[in-house]
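With one protein chain removed, the remaining protein chains of the complex are shown where they sit.
Labels A, B and C are assigned to the chains in the order they are written; within every chain, residues are numbered from 1.
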Amino acid sequence: MADMTMIQALNSALDVMLSENPDVLIFGEDVGYFGGVFRVTEGLQRKHGIKRCFDTPISEGGIIAAAVGMGAYGLRPVPEIQFADYILPAFDQLVSEAARLRYRSNGEFWAPITVRAPYGGGIFGGQTHSQSPEALFAHVTGLCTVIPSNPYDAKGLLISSIESNDPVVFLEPKRIYNGPFDGHHDRQVKSWAGHPKADVPEGHYTVPLGKAAVLREGCDVTVLAYGTMVHVATAAIEEGDIDAELIDLRSIVPLDIETITNSVNRTGRCVIVHEASRFAGFGAELSALLQERCFFHLKSPIQRVAGWDTPYPHAFEWDYFPGPARVTKALKQAMES
Amino acid sequence: MADMTMIQALNSALDVMLSENPDVLIFGEDVGYFGGVFRVTEGLQRKHGIKRCFDTPISEGGIIAAAVGMGAYGLRPVPEIQFADYILPAFDQLVSEAARLRYRSNGEFWAPITVRAPYGGGIFGGQTHSQSPEALFAHVTGLCTVIPSNPYDAKGLLISSIESNDPVVFLEPKRIYNGPFDGHHDRQVKSWAGHPKADVPEGHYTVPLGKAAVLREGCDVTVLAYGTMVHVATAAIEEGDIDAELIDLRSIVPLDIETITNSVNRTGRCVIVHEASRFAGFGAELSALLQERCFFHLKSPIQRVAGWDTPYPHAFEWDYFPGPARVTKALKQAMES
Amino acid sequence: MAELASGLIRVLDEEGRAVGLWAPTIDAEQLRAGLRAMLLTRLFEDRMFRAHRQGKTSFFLKSTGEEAIGAAQAMVMGKRDMCFPTYRVLSWLMARGYPLINLVNQIFSNEKDPLKGRQLPILYSARDYGFYSLSGNLGVRFAQAVGWAMASAYKGDDSLALAYIGEGSTAEGDFHEALTFASVYHAPVILCVTNNQWAISSYAGIAGSEETTFAAKAAGYGLPGLRVDGNDFLAIWAATEWAVARARANLGATLIEFFTYRAAGHSTSDDPTRYRPADEAALWPLGDPIQRLKQHLIHIGAWDEARHVQFEAELVEIVRAAVKQGEAVGTLGKSKPPVSEMFEGVFETPDWRVREQRAELGD
Partner (left out) sequence: MAELASGLIRVLDEEGRAVGLWAPTIDAEQLRAGLRAMLLTRLFEDRMFRAHRQGKTSFFLKSTGEEAIGAAQAMVMGKRDMCFPTYRVLSWLMARGYPLINLVNQIFSNEKDPLKGRQLPILYSARDYGFYSLSGNLGVRFAQAVGWAMASAYKGDDSLALAYIGEGSTAEGDFHEALTFASVYHAPVILCVTNNQWAISSYAGIAGSEETTFAAKAAGYGLPGLRVDGNDFLAIWAATEWAVARARANLGATLIEFFTYRAAGHSTSDDPTRYRPADEAALWPLGDPIQRLKQHLIHIGAWDEARHVQFEAELVEIVRAAVKQGEAVGTLGKSKPPVSEMFEGVFETPDWRVREQRAELGD
């Protein structure tokens, strides 16, 4: 069985769910006939029909509102927002409605929707095609936020999200859609072919939400990452001589608190890596949780490597993007003292 | 000169600015003829005319969009959102536009707007009249977020916000509009009369953004709070025998990093208190910043006292609201070890 | 078609006669059931409003003068259709026979509150009665109704969705999104604007009523718009039947503006004399929907004053009994669901945060 790119894996997950569950509907801007601007829904309308996979008006609020209504009816809608930057017009629908419906109605209604959106930088997309809004969702009680870092997880996590009865924001790191990216933008572009995690089964399988993956065991320092940053962190670790334990969170809500706490209690040091701007980013919550739970094991301050506290600046892509050099620097700082 | 409630102080700030600066406009749902559902704009339309203070359609997105356009033109709009819970329909306008306009246009346009909104709980307002969304704004580069805790600061901070050339989200703790509230909901309601901070000058004065107030000096532990929680923390401290240093942040962006870092370096212990739900709340950023900067002075884990990670539950107001008992518990925990 | 959006569809005339093209055929039994739902709503709301003054609940709000809308539509719509309500259509639940005690317990936020104390009073949810979960934020559910209708159509289910929005709230982007989706997907949904002319202190003009009618907005989406006397039980009934027939025939959505008047204040936190003449309600020309339906019933010989007096007395008793029963369970602060309920239902299964915090609270 041939390797899959992340796009093919996501497409396969949608194909599997459309085939197995008549309540699954896929819709969004340009997702139907065209197959999506990133081709994730390519061929799905042709195969499953226009009633299962269709275009929507350019109205993110309307898209999520429709999804919530369909979900409350009993379907499992999987709307796509063309770029995560454009989820904001639908923020109220997600926060005040999708996330709160089950609670406020005492379980009479709920919104089993999975909102897919490409996110993150590294593609010279400028301010509104590069942002990482995960922290905004993490603070919202009732929302799950899932972020895969490779084709195998992408398919398994997407299927788990669609089968979940809670609303899920499924953020797809667009920079690694077609190949892993370790932050060395000056080196040759890699493809997923041959990557162990590109070996994706054709059929139905799941990767559970709330279970982090320990990608590398180590005893010096714990590195927490997700999405594209998993590959950047891997590069930084491989290029250095620090025995780091690398954990891919895979979903930030639910968060696998046990795995990360145990690891940091063991290593006593921690570096958190994400693309989003640092201030009040998700790294802050990870740092706060770990110093609360691992305080007496900590040997050095928990480090955060993140985007700067500026809007995403087009021409400064590689000055803004937290590449291997910044991760390496943080690893060294974590090891000092 | 008579004492003022927070509502009178805010009204006075708006009155002063309307009188002094013809570019200041006030608008929002029910703010004109009626004077606002919390009476903050009472009498302003009568005194300054309907062109200076007027009602708007029920359209938060439209209100902020109009404010951004007016601000770009050169005015200083002060829109009111009736409840902070209802800012979300305008979230995209605030995040993608107001906060980014100066940066992306290289200073050709900017949005000197001050978005006022009552926020927070303690009033049995249920899910959509009690929330504390400050963390959502704190993560947005380019937005300032200001939260007063008493009449004097409220007026001075509001004037500073209106005079600022950056967009400000000005969150007003509605529970203390008419009197301080220390979380002892079973005791008699207090009024602002006689409170030292209720002694508010009639005219123009400012309280700078980004300067925290040390309300009580102490050497055992640093307590960080803002809004209503300042009063809850005060009560908890007074009722205990721990010599705590209490700091009122007053604005969370810009954040007075110096004052809080110095304090925690001195005390070696810290308790952070806010109403908002804990996970990925603003307390996380404070905790992360302080463990990064004060790590080697910390004697015990930084504690967070916050709302639970549930939607704001109507009947459980006092089970959800982080009252003095929870602060006291955290203070004790901070002192242990 | 434009006529229907700019004029006013009425059936009941000053003498209570059913006149004109729109006059529906409704048997007396149904008319009396409608009267009952409306009167019960009026009496219940007056009673609970007093309960608020007595501190038995944190919040309450009345629909005085608008009772005909929810009552008539709940009767015309099918049992499997879903209504996406505003907080001002209690008469829908009354017409559907929702147990009064459930309302009382929810309003008192007591131990038996069907929503477990999680939601503000009157923000009901009653799926089995075709009543979608309410919340305090305006507008947002209007477009969800379209999604529900799209789902129903997709499943080949013939059930419809009906949504309400206040005239003031039509200014929200949600209104436009709902109409756009309803139009583009030909969704089987009935979108209703309850134009009671007030939005707290703001006159309907703040939402554009001085420029055109709300029903007239339908044309911009290629949808039919009907402007209906919202105090006329029969006109509401007829217009709803028209929209239902259109939707069931897969012809798509209809926008209906119900022209009515918010006779009471906005809510218990409001004093309308601050912004409108105290006698405005009394001078309102379209009359009291309850009186008008009663007059019609008398006119067709299916009702009389004596019966009405006795009828009203019975309903007062029913309300009193329900309130007593709720008070026996407890009123605000005197009784509430177990604190564990605060932590339930955030997710389908509680995650570690909720479990830990529940323990932290010592529950």
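In this text, contacts are C-beta pairs under 8 Å (C-beta built on N, C-alpha and C of every residue); 3 or more make two chains touch, one makes a residue touch a chain.
Note that the structure is a prediction, hence the values are computed from the model and not measured.
S.K.: Which of these touches the unseen chain: C:8, C:184 or C:315?
M.R.: Only one of C:8, C:184 or C:315 touches the chain omitted from view, namely C:184.
S.K.: Would you indicate which residue among C:172, C:270 or C:341 is in contact with the undisplayed chain?
M.R.: C:172
S.K.: Touching the left-out chain: which of A:61, A:77 or A:254?
M.R.: A:61
S.K.: With respect to the chain omitted from the figure, which of B:15, B:29, B:42 or B:92 is a touching residue?
M.R.: Once the missing chain is taken into account, the touching residue is B:92.
S.K.: Give me the subunit A residues in contact with the hidden chain, please.
M.R.: Against the missing chain, subunit A presents residues 29-30, 33-34, 37, 55-62, 85-86, 88-89, 124-129, 278-279, 308-311, 313-316, 319-320.
S.K.: List every residue of subunit C that touches the chain not included in the displayed model.
M.R.: Answer for subunit C: residues 171-177, 180, 183-184, 205-208, 210-212, 216-223 touch the chain left out.
S.K.: Name every residue on subunit B in touch with the hidden partner chain.
M.R.: 25, 51, 56-57, 59, 61-62, 65-75, 77, 89, 92-93, 96-97, 100-110, 141-142, 144, 164-166, 210, 253-255, 257-258
Here is the rule we use: only the chains that are shown with their structure count from here on.
S.K.: Among the chains, which one keeps its Cα centre farthest from the Cα centre of subunit C?
M.R.: Result for the farthest chain: A.
S.K.: Centroid from C-alpha atoms only, then distance subunit B to subunit C, rounded to Å. What do you get?
M.R.: The answer is 36 Å.
S.K.: Can you check how far apart subunit A and subunit C are, centre to centre, with Cα atoms defining each centre and the answer in Å?
M.R.: The computed centroid separation for subunit A versus subunit C comes out at 41 Å.
S.K.: Which subunit A residues touch at least two other chains?
M.R.: 89, 92, 96, 100, 103-104, 141-142, 253
S.K.: Subunit C: which residues touch two or more other chains?
M.R.: Counting only residues that touch two or more other chains, subunit C contributes 116, 118-119, 123, 135, 137, 140, 173-174, 346.
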